[in-house]
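With one protein chain withheld, the remaining protein chains of the complex are depicted in position.
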Amino acid sequence: MAGYSGTKDDYAKRLRRVEGQVRGIARMVDEDAYCIDVLTQIAAVTKALQAVGIGLVEDHLGHCVVDAARSSDAEGAEKVREASEAIARLVRS
Amino acid sequence: MAGYSGTKDDYAKRLRRVEGQVRGIARMVDEDAYCIDVLTQIAAVTKALQAVGIGLVEDHLGHCVVDAARSSDAEGAEKVREASEAIARLVRS
Amino acid sequence: MAGYSGTKDDYAKRLRRVEGQVRGIARMVDEDAYCIDVLTQIAAVTKALQAVGIGLVEDHLGHCVVDAARSSDAEGAEKVREASEAIARLVRS
Partner (left out) sequence: MAGYSGTKDDYAKRLRRVEGQVRGIARMVDEDAYCIDVLTQIAAVTKALQAVGIGLVEDHLGHCVVDAARSSDAEGAEKVREASEAIARLVRS
């Protein structure tokens, strides 16, 4: 079971909205919308995606990492290493 | 005519790919994929979107801002202000 | 003359403040401050630095890029290319 299974429907809804926003940006480009308006949408979608990522990090820490920490030092350390790398990719994206 | 009209097809193709990637993330969540794998995709899609944004900034500077600068000081200054705000939103997203 | 010479003193003041904040973070680490408090300061300093960067972009566009655009197509295009690369580094940092 994924760490986010408790909030899965919310993520599904938010990702569908992001998908629609990206489709909307493609339509703006197709209709030669003003560059600044397209850029404004891109910044908004990037923020929405980051917010999903931040939520998933919290769910992962609160379930997978905490469970691993309770089962053994080694498992806990591995999950922390893995989570930190994922957080680094999010920070650098 | 938009500043990006010369590269419009490329943006359309990239945005369609991003749209497909977002749909793919939704499917991963639906199938209870491991949190870290979902996070990896979110970081990749965020980077792809930013790259589209950076390309649009260059097109906008090279056409709309440069043209405005050549027509009058006031128009040039207004386009620079507007572009800088859009760049700030991109940096902060 | 730099594009930012008109606002040079303001940048100098803001950079001195950032320098002091970084020194403050080092002192927090030296005094074993709680990780979260140190992280909060790091996020604040990163934002302050980005704000200086965004200001410099606007000054550069409004002076160096606009002047180059008015002098020749080639110079304008080169300055736009160069500025866009700097903006990309800022977005990706």
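Brief remarks on what is shown
Residue numbering begins at 1 within each chain, and the chains themselves are lettered A, B and C in the order written.
Convention: contacts are C-beta pairs under 8 Å (C-beta built on N, C-alpha and C of every residue); 3 or more make two chains touch, one makes a residue touch a chain.
This structure is a prediction, so every number in the text was calculated from the model and none was measured.
For the chain excluded from display, the touched partners among the shown chains of the whole complex are A, C. Which of A:G6, A:G20 or A:G62 touches the hidden chain is settled by the complete complex: it is A:G62. What chain C contributes to its contact with the hidden chain is residues 1-5, 8, 11-12, 15-16, 18-19, 22-23, 25-26, 29-30, 32-36, 38-40, 42-47, 49-50, 52-53, 56-57, 59-60, 64, 82-83, 86, 89-90, 92-93. Listed here are the chain A residues that touch the chain not shown: 50, 53-54, 57-58, 61-62, 65-66, 69-70, 76-77, 80-81, 83-84, 87-88, 90-92.
As a convention for this text, only the chains that are shown with their structure count from here on.
With chains as nodes and touching pairs as edges, the resulting graph is an open line. Of all residue numbers seen at the chain A-chain B contact, over half occur in both copies; the interface is built from largely matching residues.
Taking each chain's centre as the mean of its C-alpha atoms, chain A lies 27 Å from chain C. Each chain gets a centre from the mean of its Cα atoms; for chain B and chain C, those two points are 21 Å apart. Chain B has its Cα centroid 18 Å from the Cα centroid of chain A. Contact of a single residue of chain C with at least two other chains is seen at positions 92.
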